[in-house]
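Every protein chain of the complex appears in place save one, which is left out.
So, chain A:
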Amino acid sequence: MSSCSTKCGKKAVLKRPKTGDVLCKECFFEAFETEIHFTITRAKLFKAGMTVAVAASGGKDSTVLAYILKILNERFNYDLRLVLLSIDEGITGYRDDSLDTVKRNRDDYDMPLTILSYKDLYGWTMDEIVAEIGRKNNCTFCGVFRRQALDRGAALLKVDCIATGHNADDIAETVLMNILRGDLARLNRCTSIITGHGDGIARVKPLKYTYEKEIVMYAYFKQLVYFSTECIFAPNAYRGHARVLLKDMEKIDPAVIMNIIHSGESLTVNEEVNMPTLTKCSRCNHVSSQTVCKACVLLEGLNRGLPKLGIGKSSKAKKMIAEHDKKKYECSSSAENKQCICKNDPVGNSIDRKNDVTW
């Protein structure tokens, strides 16, 4: 490889996909760190005195994020209190191993770690949910629960904001995906570097303009400990056409990622279009676009023995609940029918009917 683009005289070790420049190891470290510092200061992600929870999974993105926030915080006196926040979905053979990595990060970077489990928050582990619903749609539960679990954890720890490890590749892919799916609301907000400003705890993406490839290279050169195994319930997990298309595009020109983010940033929804408004869930008080949030619907389904409830449209959920209630009413009113299963269903009967709101 040719010599470093900064003319420092050393031999380059990598070509930057974003700009095509080639850098030596030392110049790469400095450029990588300074760029994230530039992003943080220019986009005003943090204020002095803030407590920031780093959403840590043990993977490459969150490990690099925790490490870099720590060194930048010390180098440029951000005056931040950094904590690690992990969610334990309860997936044996995947999350237990990756949580060991997070625990090592806690010791290495000297940051307090909080682990919140689905079991504590929702009463179900992912292993139990999969046993109930099977391998199809299980990712729906995991995704919905995780999103809210981070918020709950952040509220519990009384932090001012959550930093997530979304990188440039993730964001470009989301833009493409939302266009293909026609999801305007998400297309509109997926490129924001700070989300959840008004209500709830702000989420920031300090690695928004950082390529996945460079994150891997940085972790590799710095010998950071991270965990790289796929979830056992979603091996070869993919986000469909958008990811395939993006990977193909990158082969032609890696700068495409920044182009797509630029396009996403310059898009806005026409004023005449009605957009869903975010309100609060009437049950758990978390941010939701519905009266009852998706997490509560899914949980209700699990507890009532209707795990399919909430997969798909909410009108279907309403219908299913109505049918379920009707059936229950019928069999409890007919005294002869002693064999009815719902009599043996302690979970379904234990539901406090007064709390049932209209869906």
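One rule holds in what follows: a contact is a pair of C-beta atoms (placed from the backbone, for glycine too) under 8 Å apart; a residue touches a chain by one contact, two chains touch by 3 or more; residues count from 1.
Definition applied: contacts and distances are computed from a predicted model.
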Listed names "Cytoplasmic tRNA 2-thiolation protein 2", "Metaxin-2", "Transmembrane protein 50A" or "POTRA domain-containing protein", matching UniProt entry of the absent chain: "Cytoplasmic tRNA 2-thiolation protein 2"
Candidates A:99, A:177 or A:202 - the one touching the absent chain: A:177
Touch with the omitted chain, as defined above, among A:53, A:68, A:161 or A:193: A:193
Positions on chain A where the hidden chain makes contact: 5-8, 16, 18-19, 21, 23, 26-27, 30-31, 34-35, 37-39, 41-43, 55, 57, 59, 61-62, 75-76, 139-144, 146-147, 164-165, 170, 174-184, 186-187, 193, 209, 231, 234, 237, 239-241, 245, 248-249, 251-253, 255-256, 258-271, 273, 276, 288-290, 293-294, 312-314
